[in-house]
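Down below is the structure, laid out as structure tokens.
The complex is shown incomplete by one protein chain, all other protein chains being positioned as in the whole.
Then we have subunit A:
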Amino acid sequence: MTAPDAPPHVAVRRVSKRYGPLTVLDRVDLTVDRGELVTLLGPSGCGKTTLLRLVAGLATPEEGTIAIAGRDVTRVPPHRRNVGVVFQSYALFPHLTVAGNVAFGLSVRGRRRDEIDRAVARTLSLVRLEHLGARRVSALSGGQQQRVALARALAVEPEVLLFDEALSALDRNLREEMQVELRRLLREIGATAIFVTHDQDEALTMSDRIAVMNGGRIEQLADPKTLYERPATLFTLGFVGQSTRLRGTVAAAGDGMVAVDTPVGRVAAMGQFLAGSSVVVATRPEHLRVVADTVGHEGSDRARNSVDGRIRAVIFQGSRSRIEVAAGDQVLLAEAPGRIASALNPGDAARLVWPVAETFAYPDPEARA
């Protein structure tokens, strides 16, 4: 990590990309500091891969600029950008050996043979494949191919590493293992990296910061914790993690808080709205506490919301259980550790209690029209 006033290592300014009538990126801004790992997270078609390709130079924006290490590279072709790209398909060269693949970038740059050999050996040992240099790439497993692709990108000592869904092709266990290992490796060598994924767990595990993308724009750019705990938009809330939502109308507002009339009663939430606005109030399921006793005096107060309902389903998910509670015509989602959940039965009356400080109000996207 560099000093906070250091210029960004990668700077994307007001970049737009259109394919015919389709706007894939709409005036996107993004900066990545030296040594930082930023993830572009979003559903397919949100523009995240396009943004990565623009940084790599494999596509050119209609407007805006892209700078790498202080140099404007907006119109610079990929071979003169010094970026390393790890592709989803790995794109290893089938006619070359593992070492041949890793050496490719250096041999294109016309480096001396002994210098290349040293760099290849060093890079292969970095990804722990030093014993497989002479192997054909088709003889490797998926995880090994992934490492070769990484080594090939690392070997040229690029300014920035770009990963396009690089782990998606691996099976779940291997993927999680690689996430941690890749994270550690990138830290170790101080690499600046941009990571494209549609997998929220991967984004949360890997990133210093996450840019949640939707419809060609960045919805929110924040560190994983902030993104999860304080999602700025309803889209971010829905895309990262689970949520419980209620539609309603603001009855009273003030002090950065609103009281919202919902189908299950009045709920207090954080947010600035005028009275009468249509909003969606939401919270994370783990904040909802299920109280089996609905006659007790634990109810709403200034710091807590509470809703009475009936348990509709208890879904076992290992260490935790998902509990669906029906209140009126709404279904609220709660989460509880197995120990508590095992005492709950579908059909039981239950009260949901959760902190106002973890309840947020967002403009209702469907009411805006």
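Keep this in mind: contacts are C-beta pairs under 8 Å (C-beta built on N, C-alpha and C of every residue); 3 or more make two chains touch, one makes a residue touch a chain; residues count from 1.
Rule of thumb we're sticking to: contacts and distances are computed from a predicted model.
Set against the options "ABC transporter permease", "Xanthine dehydrogenase family protein subunit M", "Cytochrome bc1 complex Rieske iron-sulfur subunit" or "Electron transfer flavoprotein subunit beta", the UniProt name belonging to the omitted chain is "ABC transporter permease". Annotation: of A:78, A:238 or A:265, A:78 touches the absent chain (contact as defined above). Remark: the omitted chain is touched by one listed residue; of A:60, A:89 or A:125 this is A:89. Within the set A:17, A:152 or A:284, the residue that contacts the chain not displayed is A:152. In the full complex, subunit A makes contact with the omitted chain through residues 56-58, 77-79, 81, 83-85, 87, 89, 91, 93-95, 104-105, 108-109, 138, 152-153, 156.
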